[in-house]
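Only one protein chain is missing from this complex, and each of the others stays in its spot.
Chains here go by letter, A and B, matching the order in which they are written, and residues are numbered from 1 within each.
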Amino acid sequence: MTAPSTTVIALRPAPRAGRGGLPGLILTGGVLAAALLLAVLGPVLAPDALEQDILLGVTPPGTPGHPWGTDELGRDVLQLLIAGSGSALAGPVVIALGSMLLGVLLGTITGYVQGWLDFTIGRITDLLLALPVVVVAIVVAGVFGSGYWVTVAMLVVLFAPSDIRLVRSAVIEQSARPYIESARMLRLSPWRIMFRHIVPNVTPIIVTNALVNFAIAIVALSSLSFLGVGVSPGSADWGRQLDDGRALLLSNPAASIAPAIAIVVVACAANLLGDVIAARAERKGSAE
Amino acid sequence: MNDTSIVLEARALSVRGPRGVIVEPVDVRVHAGQTLAVVGESGSGKSLTARALTGLLDPALEATGVVRWGEREFDLSSNVPWPSLRGSAISLLLQDPFTSLSPVHRCGVQIADTVRAVAKRTGRRLSSREVQSIVTDRLREVGLDASVAGRYPHELSGGMRQRVAIAAAIAGDPDVLIADEPTTALDASTQGEVLEVLAALQRERGLGIVLISHDLGVVRGCADDIVVLYAGAVAERGPARVVLDAPVHPYTARLLAAEPPLDHRLERLEGIPGSVPSPGQRPEGCAFAPRCALATELCRTDVPQLSAVSRGGVVACHHSSTPLVSEERDRAGTARTVSFDDALLQVRGLRAHHGATEILHGVDLAVGPGEIVGVVGESGSGKTTLARCVAGLHVPSDGELTLGGVALPRRLGDRDPRDVQMVFQDPYSALNPRLTVGEALREALAVSGRPASDAAALLESVGLPSKYVGRRPRDLSGGERQRVAIARALAPRPRLLICDESVSALDVSVQAQILALLLRLRDELGTPVLFITHDLAVVRQVCDRVVVLRQGAVVETGPVEQVFDEPQHPYSASLLAASEPSLELKGSRA
Partner (left out) sequence: MSSAPRRALLAGWASSFWGMLTLRLLGVVAIVLVLSVLIFGMMHLIPGDLVRNLLGLRPANPETIAAIREQYRLDDPFWVQYATWFGNALQGDFGTSIRYQVPVADAIAQRIPLTATLAVLAMIIAAVTAIPLGVVAARFHQRPVDRAVTGVSVLGLSAPAFVVSLLLLYVFAYYLPIFPVYGGGSGDPLSQLYYLVLPSTALAVGLGAILMRLTRAAMIEALASDYITFARSRGLSETRVLLLALRNSAIPIVTAAGLVFTYVIGGTILVEAAFALPGLGLMLQDAVLFKDIALVQALVLVVAVVIALLTVAVDLTYAVLDPRVRSRRRAS
């Protein structure tokens, strides 16, 4: 950790290289924004998604009035998809944000203060990290019932430990730096040091991680609803839609492929956005 | 010297990056059995030159020029067959022995790798027994026992690791070895050993060495020729004796003048004002002009070319063509002798642990009012732990700390920020990157109830213009950042200031500025300073008394003049001897 070598300074891209990565930023950000918009406007755009038409039954894509066909209960696939975006995305947003908040709060405190609090929370974190999400979800659903928000709450608890660990190690690394030791010697209040000095300097990692968590949460939540956990029967949900549509692979493949693609696309966009932001942060400020 | 003895020659070697030229066209020539020293501070591009000669530049950088390795000559912009050159014609030795060897492979394996790689290129087939015996030979050449081959790098000391690295570098019998700051990461006593090893290899093998260094002391004893680089261009080049004893370029002269001598204290230690421009910010004309006392309009517009001067050197300067000798070096200063009854800081029987290991075994120390006391020792001596205990950052296991007669709380949480403050070693992590200079200073001022408006005056007291209040750390140079760190430490008007290797990470020319600043502040404010360092020459210039620490215990203490001129303890004597700038490895050369 001495002066940045001449090589490092020389390699800083010439000014106006901000173009790099910007198209990626716009594309992925756009997709995510569109998905979120869809989720919010779902009830307005597809109010009758759940309406069944048993007499109609399964129809293939291209049927008049049903561009993507219907499932065996006569529900329009496209409408169902739009309606399901709410449950597919609302939960992951809460999970990513909740986990991030817990991570920042507990990770910063345990990383900075250490001591017995760190030890206790560390052991609890170890315990939670050792639990496979799916197994816990199944069992908890069996015990407490499988409501949507119960499942979301459980995922927040299960995702938080990795956030806490990440923030904690970033905080520990910053705490060893002279500017933090100087702040300690100046007897600035611990809260000020933690949240005015340390956290702003670890924000890039936190934001990238939240995006990745969002992507993982989408995958996890839809996987759970595929298994029947975390969603009330009959409600609009991508994972549920996929499971229901499995039997219709020959008659209307769109019934399961549409939600499958939707899941993959949104998760992809979130992952890529996280990558792009990480790459930009690295290029901009790492040589400090 | 006839041409056939040239083992490496580069003409118009230049390195470019996305922001423009980093190293201006440079000529380099190395003869067999001779050492060429490339001297420069940060931003001079000396390491890049080394990398360019071995083809190991970062892919985004581009080198041009023509280079001749022995009999083979290539243009750098064409496809140079690097694999056939590396290891057998030329090899590179890196600075940090702690990272240049793979941590998960045994030493013998790493040396054997070179042997096998070079043998394969020349088409020789070697049995593993032959390889093993070559490895043992190489280890012996660098003064290590054959058993080292079975050890891992982390089991060896820094000096031994560097020797293993040297063995690995020369295992392919190269004609030229580029040593990039080979001793910078080592203790003074080990530095000598490693330089001896290099000198011995040079004698026995006729090895040409390119020694890259910022440390003129290291260069003084080893170099036959010297090239001085400033901001990517050659300032001066010539035989070592000529350049060192009769420098012609103003930069060389000022650089030599800024080097703190070990044998006497200067009345005034002069740095070079300003700092080295980074690659994208070099001025038109002579790069050194903004900092040069001889600069005129011509210097600001025209780049000076290299022209020959007497006694075999070349210089790039519009104005100077005869040696510039500094008279400052002869004017001796005196250290302050403070006699005091009540020391301000009293340390008694201090013991400290890291986990289960005891680092300090009962250290006694005193700092009187207005004194600057130096604490010297090698790595592992515990000097940093001592500083941290006094600062409150490390809780001692035993002992007494009193400031002004009142006990200092062991834990930082119980301390008053107006008692002790500290300036750390690394200026690049000393400031919060997200705060402006003004915000950082105001925060520090608020701690002792001083008004925020004092920030501007605080900056000026450390030699920075008050408009720096709005700057962010990334816009400041290392020296400027360290000044801000000092200002922040002095904001609460502490009764004691600790400097933990605060100048060790700075260029020599900047180091001198900061030392001068510390002396001035001591005179103006009367704040006593506890100065931790490994560099004895710095101690001579700045400290009044010195404490010599060895493996957690004080071996000698007393006024600087006394301890340095007549050391009582053999360890102090050996430390001083190892710090002597001229290890005469070369004898006298014409």
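Just so it is clear, a contact is a pair of C-beta atoms (placed from the backbone, for glycine too) under 8 Å apart; a residue touches a chain by one contact, two chains touch by 3 or more.
Remember, it's a predicted structure, so these values are computed and weren't measured experimentally.
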Full-complex contact with the absent chain, from B:Ile22, B:Val148, B:Ala171 or B:Leu576
B:Ala171
Quick one: which of A:Ala34, A:Leu73, A:Val133 or A:Ala153 touches the chain that's been left out?
A:Val133
Among A:Ala210, A:Leu242 or A:Ile277, contact with the omitted chain is made only by A:Leu242
Which chain B residues touch the hidden chain?
54, 56, 83, 85-88, 91-94, 96, 99-105, 113-114, 117-118, 120-121, 152, 154-155, 165, 168-169, 171-172, 353-357, 397
Identify the residues of chain A touching the omitted chain, counting contacts across the whole complex.
123, 126-127, 129-135, 138-139, 141-145, 215, 219-220, 222-223, 226-228, 242, 246, 249-250, 253, 256-257, 260, 263-265, 267-268, 270-272, 275
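One rule holds for everything that comes next: only the chains that are shown with their structure count from here on.
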Which whole number of Å gives the spacing of the CA centres of chain A and chain B?
47
Could you please specify the touching residues of chain B with respect to chain A in the complex?
17-19, 22, 42-45, 47-48, 51, 58, 60-61, 278-280, 391-393, 412, 415-417, 420-422, 424-435, 443-444, 447, 473-474, 478, 485, 488-489, 492, 505
Complex contacts: residues of chain A adjacent to chain B
1-7, 9-14, 17, 177-179, 181-188, 197, 200-201, 285, 288
